[in-house]
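Left out: one protein chain. Kept in place: all the others.
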Amino acid sequence: MQLTVPQLDFWAIAPVLAMTLTGCAVLVADLFAPPRRGHTFLALISLIGLAITAALSLAIWDYNQPAAFAGTVAADNFGQFFNLLFVLIVAVTVLLSHEQLERDEFHPGEYYTLLLFSAAGMMLMAGAGDLIMVFLGLELLSISLYILAGFSRRRLESEEASIKYLLLGSFATGFLLYGIALVYGSTGSTNLGCVAQALGNRSQFASAACPTALGASAGVPAMLLAGIGLLIVGLGFKAAVAPFHLWTPDVYEGSPTAVTAYMSVAAKAAAFAAILRVFLIAFPSLVSDWSGMLAVIAIMTMVVGNTVAIAQQNIKRLLAYSSIAHAGYILVAVVAATSLGVQSVLFYTLAYTLMNLGAFAVVILLGRRGEENVMLADYAGIGYRQPFLGLAMTVFMLSLAGIPPTAGFFGKFYIFSAAMQAGQYGLAVLGILASVISVYYYLRVIYLMYMVEPSRDLGAPAPAPWATAAAGIAVVGVVLLGLFPQVILDWTLASIGFMG
Amino acid sequence: MVPLEHILVFSAIMFAIGAYGVMARRNAVLVFMAVELMLNAVAINLVAFAARVDPQRFSGLVFTIFVITVAAAELGLGLAIVLRVYRMRTSVNVDEIDALRW
Partner (left out) sequence: MATVAAGAVLGAFVVAALAVTEYLSGDTAEPFRQHLYPWIAWDIGGRTTLIAAAGLLLDPLACVMVLVITGVGFLIHLYSAGYMGHDAGFGRFFTYLNLFTFSMLLLVLADNFLLMFVGWELVGLCSYLLIGFWFERPSAASAGKKAFVVNRVGDWGMLVALFLIWSTYGTFQFFGQRTGALASAGVLDDPGRILTDGSVALAIALLLFVGATGKSAQVPLYVWLPDAMEGPTPVSALIHAATMVTAGVYMIARTHSLFLLAPESLVVIGTIGALTAVFAATIGLVQTDIKRVLAYSTVSQLGYMFLALGSGAFAAGIFHLMTHAFFKALLFLGAGSVIHALNDEQDLRRMGGLWRYLPVTGLTFIIGWLAIIGLPPFAGFFSKDLILAKTFERGLEEPWYFVLYGIGLLTVALTAFYMSRLVFLAFFGQYRGAMTAPGITPTQAAMAPEHEPAAAVPAGLSMGHNPITPSAASAPSAHDTHRSDGHDVRDAPGHGGRTGRPHESPPSMLIPLVVLALLSMVGGWVGIPAFISDAVTGGHATGTPFEQFLAPSVGGQEGAAATAGHALDVTTEWILTGASVGMAGLGVLVAAMLYLAGVPNPSSLAGALRGPYTWLLNKWYVDELYQALIAHPGARLASFLAAFDLGVVDGMVNGVARLARGTGGVLRQLQSGYVRGYAVTMLIGAFCVLAYWAFRT
């Protein structure tokens, strides 16, 4: 054996470093934070760190080092797109958690640190060039989220969310690891580019030292297919697709709302980034093998998410099922596996981020200490008593339902267009049908807000400028994305260089 | 030399026992132990592959060390959460943790 020290290109991981260091800075600053205004102080530090992270991501836009750190990190525009998306998600989450931290007496230092560390994990996942990196990113993200889910210590439900998430999450990790091991065993490498080369495709992501290719005549070994299948299970769990979605509603309902908001968009975005990386870089030649599988899963996910959502009475649970359904739509675009498909995944992830974070921001603004006012019945008459919140929620619901001209409409539009373009007509027609059904439960929220008399007085809300700002950002984003989708679409086009 | 297939079958059986444990055990601590069994099965797999398929490099071995580290972190966290659950419910039976459903 011979050890060679790989070339260390710290620019390639600069955003991740910045995110991690921000987390550490918050941890240290927590010791010196003024006791009263502690969380404001820490939130500001987090926001500054996020700004630096974003600046670094933009600085290495077009840097294009697909095989940095001996092929473990791919610093391409795809990664930077997701880095910026994660920065946006964390920033909005910091804003919308601010009042809830105060209200429910969470310890801010740990909260922000975990938030930032989990974001670092996501960035590693999105920028992974190696299955080991996918695994490490996923675990960094997951372990932080397990803790965050149980953050409101007084509530039994939060405790329960945490342990359920942890148990099932580590169970799923077992499958993911097994899948990685089988892929490794059948191709001789965990590097995504090397796996692709082993299967007979040239890849820019291959590290310098790839093992020799498999014999072309060998066909696809069953072990490799089993490995891919187990990868689908492991990553599908994080993305919350059926039938690996069962943890989602329980965990989303039990976790503090701010954490739910964060999980519902961030973990999903990271999981889809990893799915795209793994499947389109490592296994593009096996697309006929995995696309059918994913298509079945996509259909199941859309059906389960949309039908069960109709029966929900708790808004957080409703949004949990809705997030499952949205994972199904995104999977439709993954199945298309064309450059338009990948573009639409990126677009949809951004659109979904804005509208879902916005919806949860409204839930937080209407909520009270200890997760009260989260039943749908509590939304009766909100449209009149809190006109701005009602209007914002209406925008988010319409966008989630995919009614034009909102971000959600264009997201779905691009996804189904991509599916049709790829010849997946059946999948597209079913997807449209599913989204048509989904309008029912989203409009039910609007219906409650504007057409039902309130059953009880919720009391005057405490002023919440931070969370209001988060909701405002989301509303503006959703509307702008609907009016000028082209800007983002051009951006996504620039982000998918790896599609060749 | 032990054939690769034997090691693979062995680790697959170990993984299956672990998975069975997750589903059959009611005590949360034992469920975590079953998960550990699954992860260790994978670790054996990785080491075997590293030795037989990829002898020039270290990927599998390095990965194994990561797996062990991460598993330790997960278990540490798991035990902490189980302790808190025990304090609140005076039970660590996972079947009794069912306030959230439907």
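Things to note:
The first chain written gets the first letter, and so on, giving A and B; residue counts start at 1 in each chain.
Keep this in mind: a residue touches a chain if its C-beta (ideal position, glycine included) is under 8 Å from a C-beta of that chain, and two chains touch if they have at least 3 such contacts.
Small disclaimer: the values here were computed from a predicted structure and weren't measured.
Looking at the complex as a whole, the chain kept out of the display touches A, B. Among A:A33, A:A172 or A:C210, only A:A172 touches the chain that is left out of the view. Annotation: of A:W11, A:W61, A:Y450 or A:W491, A:Y450 touches the absent chain (contact as defined above). Listed here are the chain B residues that touch the chain not shown: 19, 22-24, 26, 31, 94-95, 97-102. If you put the missing chain back, the residues of chain A touching it would be 163-164, 167-168, 171-172, 175, 222, 225-226, 229-230, 232-233, 237, 242-244, 246-247, 249-250, 289, 292-293, 296, 303-304, 306-311, 313, 340, 398, 403-405, 410, 413, 416-417, 420-421, 428-429, 432-433, 436-437, 439-440, 443-444, 447, 450-453, 483-486, 489, 493.
Just so it is clear, only the chains that are shown with their structure count from here on.
Between the Cα centres of chain A and chain B there is a gap of 25 Å.
Note for the complex: chain A touches chain B at residues 1, 132, 135-136, 139, 143, 146-147, 150, 153, 156-157, 159-164, 166-167, 170-171, 173-174, 177-178, 180-182, 184-185, 188-191, 209, 211, 249-250, 253-254, 311.
Only residues 8, 15, 18-19, 22, 28, 31-32, 35, 38-39, 41-42, 45-46, 48-49, 53-54, 56-60, 62-63, 66-67, 70, 73-74, 77-78, 81-82, 84-85, 88-89, 94, 97, 99-102 of chain B touch chain A when the two sit together in their complex.
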